[in-house]
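Structure record follows, encoded as structure tokens.
Every protein chain except one is present and positioned as in the full complex.
The first chain written gets the first letter, and so on, giving A and B; residue counts start at 1 in each chain.
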Amino acid sequence: MDHKPQVPIWDIPIRLFHWSVVLLLCISWFSADQGYMRIHLVSGLTLLALLLFRIAWGLVGSTTARFSDFLHPPRRVAAYLKSLAGGERILHAGHNPAGGLMVLALIAVLLAQVATGLFANDGVRFHGPLALLVSEDFSTRLTNIHGLIFDLILILVWCHVVAVGFYLLVKGDNLVWPMITGKKSRAQLPPELNIVFTRLYIAMLLLAVSAGVAAWIMIQGESIL
Amino acid sequence: MMADREDQVCSHLDLLKTQSDTRRHFLGWGAGGLGALFMNGAMAAPSGENAPLNFNRNPATPLSVLPPQFPAKVKRVIYLHMGGSPSQLELFDHKPILAKFHGHDCPESFIQGKRLAFIQGIPKLLGPMFPFHRAGKSGTWISDRLPHLEGAIDDLCVIKSMKTDQFNHAPAQLLVHTGDPRTGHASLGSWVTYGLGSENQNLPGFIVLISNGGTTANAGKPLWGSGFLPSVYQGVACRSAGEPVLFLDNPKSVSRDERRKVLDAVDEINQQTYREFGNPETVTRIAQYEMAFRMQLEASDAMNIHREPKAVLERYGAEPGKTSYANNCLVARRLAERGVRYIQLYHWGWDSHGTPVDEGLNVGLVKRCHETDQPTAALLADLKARGLLEDTLIVWGGEFGRTPMWENRGGQEMEFIGRDHHPNCFSIWLAGGGIKPGISYGETDDMGYEIAHNPVELRDLHATMLYLLGFDYRRLNYPYQGLDQKLTGVKPARIVSEILA
Partner (left out) sequence: MAGDSGISGRRSGHLSASVYFGCVGLVTLAGTGLAMLARPAFGHDMLQWIGLESVPQAQASSFYAIRVAPLFETRCAVCHGDKRQKSDLRLDSFASVLRGGKHGAVIIPSDTKNSELAIRIFLPASDDRAMPPDGKTPLTEDEKTVIKLWIAHGATGSLRDIPGAPKPVAEIVIPELDLAQVEKKRAPLVAEVARLQGRFPGVVAYEAQDSADLEINASLKGASFGDADLQALAPLAARVVGANLSGTGVSDASAPVLATMTRLKNLRLSGTKVSDTAIRALEGAKALRSVTVVDTKVTVGALAPLRARGVTVYGDGDGP
């Protein structure tokens, strides 16, 4: 880390969200593998709450958190990728256009995973909270999809890690540290910066609502907890 | 003047009629109508292996014969229930190795973590009290306590690996006869008469005869109750001495014709009620009154064994005028001949704990065998001679087994020898149509404690019985409390094909 001036770009909710998801993914994977289905259920529902929060935050959160900040039409994505390969690299605060696509893909896939998980069943003892609302056949099909999406998640996570590694080892741009401290060195940021941070209490409100929705789903359905 | 008076009466009647059509009626019909509309749309007709068959009948003849789903092997059932549970180790399950360990302390593994009905502490092992031998051409093992039954051993199929999960009499008996250890479920006889009706419309389709136990077995009348099935299918407990059903006959001053007139009047009122409210139970109530009227003639004759030839009475050991198992067996044969669909006999007193003398293995069991051996064998022989055995199913058994341990109530040694309740394994036998004769099925371990081969759950027995009667046990069902209720319950059952001919 150099001593050039550090600018805050990632707010606390984004950072907490990112690393919580990492942790919860690990917990979900491990608990499913070892058969600790109650932990898997709790971990999955927590992920659901966080994802709902992230989507809401993507609409009203800080500048770098908003979808409008990092989701761009394909032409801009192509232009950015070209700038990476050669020529002047376009700098971004927050997610760059390619990274933005990754974020979108990950959120979408994780949401699909949580959604199919709600309806999944293991044929014997355990089932997701909403599994009894659909026919057994449908639930089984969703369970199989839940398994397939897991493989997709692994691939996407690998791509994400490779990409971050690329920036770190090839471009010399450490993306991991800013996701922890929230600050990036001025040199790595575009000259025009206009980052507005939304108040923390709004985040807490949104999180509470998301948690409420997840809890409501759990209570509505029949769970094994 | 008269016309005015009539008008007044008519308008008064109109007023009464209007008043009787209260808001309650309107709301009732309204809700019922809406409900019917909803049900028609929302409820998809079940299909496939669990789709119920059509048991619709004219409510005026609720016991009319319905054909079974597929051609049946048997047309009627006689169930001989030995209440209290006979000791399989003294009758059918030969355990020579247990005999070697007689008097030794019971191994820890037998009692650790298990709940026993009355045994406490560490009991001793109890070897078989009576000698066993192979009998008949089939070489089936049997003790020396049932010499008459031995004569029919080549007709029997002995199942030694029955299992249950109930160790108290009432819930265990309910499990045997209704498929569920709690009350509220329909009994076997009710299911059978619901599915098949009864050949004789002048007698109940499901008759219960009890001996040696007052008027009821442990679990009481729910054992032959109809549960959630329409009440017309419940069993009728008949007395085998005197009037078959109390107050069946008219009082002395009332002739049959007068009775008929009373019934006609009651019928008309009930018919009117039915037209107003449409409750099918009203019609079955009418049917029951009519059945009772017909029974006055036929039941007394059917249950009357006075006119049986002396030779027959002697073969059964029956004594007209008394209540006994022998009499009940003879009545059972007569009822079978007269087209009664399900005949249930209960004989109490097999609960050989060894507490009172009448329940010890060395005394009580001996007496019970003596009371039941000859009549049971006579019943089998009689049915066979008349060509009825080939389409009748006979089942004999208790509700659970007895422990290989010597019962020590309160941890004390007891005066008379006994065994405690043992749900893990027990023996029953079957005979009749569709059953492979002269075989044993299932084995228990050397100590007679657990089943070693081919366990048979009670629901498997039920599924097999229903199969012989011509039903897929999954399709003989009745919607109640949101579930298509079956005799066999919600767990899958297995038809024990190995015992079928």
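Here, a contact is a pair of C-beta atoms (placed from the backbone, for glycine too) under 8 Å apart; a residue touches a chain by one contact, two chains touch by 3 or more.
As the structure is a computational prediction, the values presented were derived from the model and not from experiment.
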| item | value |
| --- | --- |
| Residue among B:182, B:322, B:370 or B:453 touching the omitted chain | B:453 |
| Contact with the hidden chain (one of A:63, A:143 or A:210) | A:143 |
| Residue touching the undisplayed chain, where the options are A:38, A:171 or A:199 | A:171 |
| Hidden partner chain, residues of chain B it touches | 53, 64-65, 67-72, 199-201, 338-339, 384-387, 390-391, 453-454, 467, 470, 472, 475, 491-492, 494-495, 497-498, 500 |
| Chain A, residues in touch with the chain not shown (by the definition above) | 84-89, 91, 122-125, 137, 140-141, 143-144, 158, 162, 165-166, 169-172, 187-188 |
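To be clear about the criterion, only the chains that are shown with their structure count from here on.
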| item | value |
| --- | --- |
| For chain A paired with chain B, centre-to-centre distance based on mean C-alpha positions, whole Å | 64 |
